[in-house]
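The complex is shown incomplete by one protein chain, all other protein chains being positioned as in the whole.
A and B label the chains in the order they appear, each numbered from 1.
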Amino acid sequence: MTEFLSMGGYAGYVWSSYTITFGIMTLLYVHTKRKEGKYLRWLRRHLASLEK
Amino acid sequence: MMHPLRKKRMQLICLGILGIGIALALILTAFEKNLMYFYSPSEIHAGNAPTKRPFRIGGMVVKGSVMRQAESLGVWFNLTDTANEQMVYFEGILPDLFREGQGIVAKGQLNKSGLFVASEVLAKHDENYMPPEVAEALENVQHNSKVE
Partner (left out) sequence: MFKFLYHYSSLRNFYFFSEKLLPFLLITFVCLVTYSIYGALISAPADYQQGDSFRIIYVHVPSAWMSLLIYMVMGLSSVSVLVWKIKLAEITLSAVAPIGAVFTLIALVTGSIWGKPMWGTWWEWDARLTSELVLLFLYLGVIALLNAIDDRRTGARSASILCLIGIVNIPIVHYSVEWWNTLHQGPTVSKFSSPSIHIDMLIPLLTMTVAFMLYCLIISLYRIRTMILVYDKDSQWVKNVITDNREQI
């Protein structure tokens, strides 16, 4: 296990690369879903105001 | 096929891209000396490298050419592009991948005696990736064929 984590001595480089990559990809996903929710709520309000 | 106005727009766009492409090609050819990331030992031998300012040299470390100074970090080695060799002197920490046969790019200047004094040494590795066993097997094959 320690061998795996140490990545042949390159632990810092390898793990930071993977964390940054998948971290950013996760953030982008979360941001996208949040924006989607925001616009859906806005559209619902817009629709409701039209119905009045 | 297409609405004539759209066809015209498409043609204009293609022309535009072509125009910019040509312009860029010309600019790049003109500035090629600056874009050249490194000079080879042959180019230095032919006198094509700058003499008054720093530049980069690229080549492979010649086997048996690495000599280290006793007390300091100074090291001498020769770089080759298989046609010509150039001697390099460097004081500092060498990259992990530095060893005989390795591709190297060094930044520095030629001194009056034709020695390249480097201020920075970088390793340039090739595009081959393989496990150690395969590399060993390859080396044995090469060694055996040389012996023959």
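Rule of thumb we're sticking to: a contact is a pair of C-beta atoms (placed from the backbone, for glycine too) under 8 Å apart; a residue touches a chain by one contact, two chains touch by 3 or more.
This structure is a prediction, so every number in the text was calculated from the model and none was measured.
**Student:** Residues of chain A in contact with the chain that isn't shown?
**Tutor:** Touch set of chain A with respect to the missing chain: 4, 7-10, 13-14, 16-18, 20-22, 24-25, 28-29, 32-33, 35-36, 39-40, 43-44, 46-47.
**Student:** To test your reading of the contact rule: which positions on chain B touch the chain that is missing from view?
**Tutor:** Touch set of chain B with respect to the missing chain: 6, 9-10, 13, 16-17, 20-21, 24, 32, 35-40, 58, 94-97, 105, 120-132, 134-136.
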